[in-house]
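Only one protein chain is missing; all other protein chains are in place.
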Amino acid sequence: MTFITAIEYRPLLAVMVSLIASGLIYVLGEHIRPNAREAITLIASALKIIIVYSMIPYVLEGTEIHLELFSIVKGVSFAFNVDPAGMVFACVASTLWILTSVYSIGYMRGHGEQNQTGYYAAFAMCLSAATGICFAANLITFFIFYEVLTVATYPLVAHYRDKEGTISGRKYLAYTLISGQIFFAAIVIVYAVSGTMEFTPGGFLTEEMLPMPWALIVFFMMVGAGMVKAGVMPLHSWLPAAMVAPTPVSALLHAVAVVKAGAFCTLRVVLYVFGPTLAKSCHGADILAWMAVFTILVSSLIALKKTNLKARLAFSTVGQLSYIVLGICILTPFSTAGALYHIVAHAFMKITLFMAAGAIFVTTHKKDIREMLGLGKRMPVTMACFTLASFGIAGFPFFAGFVSKANIIFGAVAMGKPFFVATLIVSALLALAYLMPVVLIAFKKEVENPDFAARGEASLCMLVPLVITAIISIILGIAPNIGLHLFDFSIMAGNSIFTPLM
Amino acid sequence: MTIIMLIVVITVPFIAFDVLPAIGDPESPPNSHVSDYYIEHAIDECNSPNMVTAVIVDYRAFDTMFETTVMFLAGISVVLIMANKPRRRIPSPGDFKRTRNTGGTPIYQTINKDVMISTIEPLILIYAMYVLFHGEVSLGGGFQAGALIGMTYLLDVMAVKRDKPIMNLTKFMSAAIAGLGPFIYALTGIICFIGGGLYLQYNKLPFNIHEAELHSIGITAVEIGVTIGVAGTIITILNALRERISFDDDND
Amino acid sequence: MMTTINAFLAAKGIYLLTLILLSLGAAGIIVCNNYMKKLICMNVMQVAVIFFFLCFGQKTGGTIPVALSEVVKASEYINPLPHGLMLTAIVVSLGTTGVGLSLLFRITEKYGTIEEDDLIRRENKTKTGEKE
Amino acid sequence: MKENIPVLIILLPLCSALLCLLLTGLHKRLGRALVVLATAGSLVLSVIQLRTVITEGTIHYAVGGYEPPFGIELVIDSLNALIIVMISIIGFLTVLFAENFGDDRPVVKGSANAILALLITGLLGMTSTGDMFNLYVFLEITSLSAYCLIAMGGSKGVVSAYRYMLVGTIAATFYLLGIGILYSATGTLNMGDLSAILNKGGYDDVMLVSMSFLIAAFGIKMALFPFHGWQPSAYTHAEPGTRPLITGVMGKIPALAMFRYFYCIYGTDYIYVKYLLILLGVFSVFGMLYGSLMAMGQSDIRKILAYSSVAQIGYISLGFAIGTPVALAGSFLHMIGHAFMKGGLFFCTGAIRFKYGTVNIDDFGRIYKKMPLTCGLLVVAALSMIGIPPTAGFFSKWYLALGAAGRHEWIYIAVLVISSLLNAVYFFKVIEKVFIQQDKGLDDKWSKGELELPLTIILPVVVCFIAILGIGIFNVKLFDILMLTLEGVGL
Partner (left out) sequence: MTLILEAILLLGLIGITVAIIFGKDLMTSVVIYCAFSFITMFLYIVMGAPDVAFTEAVIGVISTVFFIIILRSVNRKTK
C-alpha cells in the first residue's frame, strides 16, 4: 500500500494512470461499448487530477518529491522530481485533460468520427507523456517522454486517415523526429562532457565543460527540439498543417500538451541545463530571444491574413508560445515567472478559443470567418466565451494573459531591453486586430444571416467545458493565485533559478 | 583483368610481409608448439599409432563429430532441395531436351555385372572394413571407409538397372540412417558422462578395462559412427539425384 | 643452383603458387559466366587452401605420421595436425559441392539455363508472376 | 552433470536433428516434437548457464578432457552466455513458428526441422567455441543449413542460395586462410593460447595480414557493407517459417566472432590497429547510410527489412570501430535487441503472409483492425529500429553514441542520427500503410477459432514484443552482465 500512499510515488502514479488507461482503451476499446470506453478516460483523468493536486501542498512547503526507480542507462536513473515549474505544467495538463475529454465526447459524437478508440488511447498516452515531461528529473527521462509524446501525437494528427491528414502527419514527424534525434545527440554530448544529467535550477553546465563555439552549437541542438514543438519560426510550419485534425486534437496540441511541452523543454534546457550564466555568455539566449521576437511579430501579421478560423488561431498560438520563449530568454526571475504563468494563461485562453471554433464547426459546419456573419445570434454563449478569451489573448487587464505579460515586461524592463517591451505591446495590439474582427462579424447587428436565424448552441458536453475554461481564464486574471497557487509556483521556480546567482 | 587484380590483391600481402615460416623447417611454430605433443603422446594416450587418427577422433574429436554432421546436413539438404515438386519451367528452350539425349550405350550394358557384383564389390567392402577397423594403426579411418561403402553402392547402381540395386534404399531411409551415424558418435560422447568424464573423454567410458583399451573402444565406436554417417550421406545424395534425373538412359 | 631454387621455393615459391591457385579459383567464381564452372572453381579454391595448410605442415626429414615404433621423436614425423584439420575441410567441401549441385539442378529445371546473364534476364522477366 | 551444461546446450539440438528424420518415419509429428523439446531444453540450460556464469565467472570446458591448447575448449563468458540465451530463445520461437509453413510431406517436414535444429546448433557452437578451427566447422554447419533454408523459398530462393553459397564459400576459404596464417605464425589453434602468444609482441605483420582476411570473411558472413551483395535477395527469399532466425541471428554471430578476434585475441596494442578501426568505421558508416537509402526505395516488406539489416549490421560494427567498452556494450546490446526486432518484424511479416498471403506493403491497408497484436509488435519493433525510447533500439544507440563521444568521433554520432532518421522514413512508410491506407479487402486464409492467428505464431509475437520493451527498460542489467566481460577489453 505504501506504493499508493507514499508521497514519492505520486509522480509515477500520475504518469501510470493515463498510461494504463491508454492500454486498456486500446485493448478493450473495440470490444466494449463506447460509454464504457469513455468512462475509462474520464475516470483516469479524474484520478490524475486528484493525484496531481494532492502534491500541491508539499511543493508549496518546499518539500522535494524525488523518486529514483532504477537505472535507465548506466549511471543515470529513471527518476522523477516534482518542482514548482513542473507542477505548473502538470496542473494545467491534468486540469485541461478532463475538460478536453468531456468536450471530445461531445465533439466526436456530434461529428460521428471514425477511429474513436485509437483517438482516446493516443490522447491518454499523450497526457501520460506530458506528465512525465513535467516530472522528469533528468535529461534522459525527459527525452524518453518527449519522444513518446512525439509518437503518440502522430496518430492524432493523422486522425482522418485521408491524404491531407497523411501529409500533415508526415510533416509533423519530419520536424519532431529530426529535432528529437538532434536533441539526442546533444544529450549524449552533454553527458559525455559533464557526467551528469540531473536538472539543476541554474544549470549544471559550465564554460569549462563546453568552450564557446561548442556551447552555442549544443545549445541550439538542444533548444531546437523545444523550438520545433513550440513552433518558433522558422520551425513552425507543422503546426498550422496539423490543423486538419479534429478540433479537440488541436486543443491538445495548442493548449494542453504538445506545444507547451516544447516551451517547457526550452525552459528546462535554458535554465536547468545551461543555466542563465552559460546561456548568456554563449549568446544562445540572446539569439533565441530575437528569434522569438521575430516570431511574435511575423506570426501575428500572418494571422491577420488567414480567413480560416482555426488557421488564424494556429498562428496566434505560434506567436503566443514565443512569449514564453522570450520570457525564458530574458533571464530574469520576473520574466521566468511570467513565462511559466503564460503556460497556464495561454492554455486556458487558447483552449477556449479552440473549443469555441470546434463548437461552431460541429453545429454550423462553418470554418471560414467571412461566413460567420451574425453568428452571435445563434450561439451567443459560445461567442461570448470567444470574446472573453480574445481579450485575454490580447492581454487586457483582469484577464489571465495580463498577469503573465506584465511579468515578462517587468523582466524586460529590468534587463533594459526596450525593444522587447515594444514588441510585446505591439503584438498585443496585433492580437486585438486579428481576433476582434471575428467577434465583430459575429455580433454585427445590422445583418440578418438566414443560416443563423434560430438559436442553437452546441451540445452540453461541448458547451460546459468551454464556459468553464472561459471563466477560469478570467478568475486567473483577477486572482492569479486562487486555488492551485500557480502564480506562487511560477515565482518559486523563478527564484529557485536565480537566487543562487544573486 | 579481374583475375590479375585478384591475384595481385591476394598474393601481395604475403610477399610484402614476411609472415609465413619456411617450408620444411622442423623448428617453425606450427611444427613445434602443439603438434609435438600430439606426435609424442599419440601412442601412450590414445593407443593409436596413426597420429592423424589420434588427432581427428581423439584430440579434436569434437571437430570430427560436426564434420560428420556436415555430411549428414549435406545429405538432407540435397534431399530437401530435390524434394520440391518440379514446377513449370519458365522458358521452354529446346536445348534442354536436346542435351538429355546424348546417346551412347547405357552404362550398365557396358559393365560385366557378374564381375562387378560378385568380385569387385565384395573386395571393396572388405577393404572398407579393413580401413574402418584399422584406422588407428594404418592409413584411413571412418570417413574413407564410409566413402568406400558409398562407392560400392554407386557401382552397384551403375551395374544393375536402375531401381534394382542390391540394397534398395529410399532416400528417406538412407537419410535417416545417415543421421544415425553422427548420433552414435554423439552418444559415445554422452556415455562418457556416466563415468564422470567430460564429453568424449574416452578414458572415462564406463567399462572396467585398461585406459588405453578404452581409447581404442571409443575410437572404434566413433569411427563406426562416421562410417555410417558418410556412407548414408553419399547414398542419400545419389538417391536424391537419381530420383529426379534418369541416371541411365534406359527409359528411351 | 638447386639449393637457391629450393630455398626460394621453401621461403616464398610454394606459397606463391598456392595463393595464385587460390586467387584463380576466387577469380573464376567471379568472372565465369557459367554456374557449373563457378562450382568447379569453388572446389579449386578449397583445394588451394588445403595445400596452404599442408605446406607449413611439412617437415624436412620427416616421415608420414604413423608411428613405426613405441618410442617416437617429434622431429621424425610430419606434423599431423594440419592433416587432421584438412580432412575436415575436404569433407566440408564435398558437402558444399553436393548442395551446390542440387541447387544447380533446381536452377536448370526452373530456368533452363545456368548461364548467369541468361538467368538474370529470365529472372527479370518473371518478376511479376513470382510465387514464393 | 552441471559441469557438462555448455556442451549439452549444443548437443541437444544436434541430437534432435540427427534423430528427427528417423522419428518422422515412425510418426509424422514425432520428429518435430523432439526438435521442439530439444530446443526448449537447450533454452532452459542456457538460462541456467547464464546464471552460473554471472555468479561463478567464465566457464572453460575442455572437450575430451585434453587441456587446451591440445584439445578443443569451449569458453563461456558472460557475453557468450547472454548471446547463447538470445539464440536459444529466437531458435525456439522459430521452431514453433516454422510449423505453419512449407509443405506437409514427411520427408520435407522431417528434413526441414532437422536443418533448422542444425542451424541452431551451428550458431550455438560458433558462439561458445574457443578454438579457431572448431569455429570454422560450426561456421560451415551454419552456412550449409542456411543455404538449404534459403533454397526452400521457391525458385528465386534457389538462385539466391546458390549465389550465397559461392560467396559464402569464398568467405569460409578466406577464414581458413586467415587462421592458417595465425597457425603458421604461432602453432596453436586455441584462442586463449593464441592471444597469449600474440601479445608477446613482434607479430604486427601477421596480425595485419590475417585480420584483413578475417574482416573480409566475417564481413561477407555478417553482410557488412561492401560485402553485403548476397544478403538482400537471400533474406528476401528465404523459407518464410525460418526467416526470423536467419535474419535475426545468423548475421550477428560472425560479428561476435569478429569481435573475439579483434579485441579478445589481437588486443589493441599492435601498430596497425588504428587503420583497421578506421577501415571498419568507414564500412559501417557507408553501410548504415547505404542500407537505409536502399530500403527506402522498396515496396516488398521483406526487401525493406533485408536492406535495413545491412544498416543495422553497420550499427554493430560501428561499435567495434569505436572500440571503447561502452561502445562495445552498445554493439552487443544492439545485437541482442536487433535480433528481437528483426526477428519480430519477420514474425509479423510471416503472420501477415500466413493470414493474407501478401508481402507487399501496398496491400497492408488497415490490417491493424484484424491483427491488432501483430501490428502492435510491428509498431514497437519499427520504433525500436528507429531508436525511439523506451524500446531496445534507443538504448543501444545511446551507448554507441556515448562511446563515440568518449573518443571524440563526432562524425559517428552524426551518422547515427542521420541513419535513424532514414530508418524513420521507411518504417513510418510501413506504419502509414498499416494504419492509414484504405483496406484492400484481402481474404483471410485462416479464420478458425477465436484468436487472430494460431498459437504458435502468437507466442513468438508476444515474446518479441515483451523482449523489445524489456531489453529497453532493463538495459542496465544486460549492460552490467556484458561489462563483466568487456570491462578490460577495447581501447
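As written, the chains take the letters A, B, C and D, and residue 1 is the first residue of each chain.
Rule of thumb we're sticking to: a contact is a pair of C-beta atoms (placed from the backbone, for glycine too) under 8 Å apart; a residue touches a chain by one contact, two chains touch by 3 or more.
Quick caveat, the model's predicted, so the values are computed rather than measured.
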- Message: Among the chains present in the display, which ones are touched by the chain that isn't there?
- Response: B, C
- Task: May I ask which residue of B:147, B:192, B:205 or B:222 touches the chain that does not appear here?
- Result: B:147
- Which of these, B:24, B:181, B:197 or B:218, touches the one chain of the complex that we don't see? B:24
- Which positions on chain C touch the chain that was left off? 5-6, 9-10, 13-14, 17-18, 20-21, 24-25, 27-28, 31-34, 36-37, 40-41, 43-44, 47, 50-51, 54-55, 57-59, 62-65, 78, 82-83, 86-87, 90-91, 94, 97-98, 101, 104-105, 108-109, 113-115
- Item | Positions on chain B where the hidden chain makes contact | 3, 23-24, 50, 52-53, 95-96, 99-100, 102, 139-141, 143-144, 147-148, 150-151, 154, 234, 237, 241-242, 245-247
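Assume only the chains that are shown with their structure count from here on.
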- Message: Using C-alpha centres only, name the chain that sits farthest from chain A.
- Response: B
- Task: Using mean Cα positions, find the chain sitting nearest the overall protein centre.
- Result: D
- Whole-Å gap between the CA centroids of chain A and chain B: 73
- Between chain A and chain C, what is the separation of their C-alpha centroids in Å? 69
- Which whole number of Å gives the spacing of the CA centres of chain C and chain D? 28
- Task: Note the residues in chain C that touch 2 or more other chains, in rising order.
- Result: 22, 26, 56, 81-82, 85, 88, 92, 95-96, 99, 103, 106, 110-111
- Item | chain A residues counted as touching two or more neighbouring chains | none
- Message: Going by the touch rule stated at the top, which chains touch which?
- Response: A-D, B-C, B-D, C-D
- Note on the structure: Contacts from chain C onto chain D in the complex sit at residues 22, 25-26, 29, 35, 38-39, 42, 45-46, 48-49, 52-53, 56, 81-82, 85, 88-89, 92, 95-96, 99-100, 103-104, 106-107, 110-111, 119, 123, 130-132
- Message: Under the definition above, what is the set of chain D residues touching chain B in their complex?
- Response: 1, 3-4, 7, 11, 14-15, 17-22, 25, 61-66, 69-72, 105-108, 110-112, 114-115, 118, 121, 125, 131, 133-134, 137-138, 140-141, 144-145, 147-148, 151-152, 155, 158, 181, 183-189, 205-206, 208-210, 212
- In their shared complex, chain A is touched by residues of chain D numbered 326, 369, 372, 383, 386-390, 394-395, 397-399, 401-402, 404-406, 413-414, 416-417, 420-421, 424, 428, 432, 435-436, 473-476, 479-480
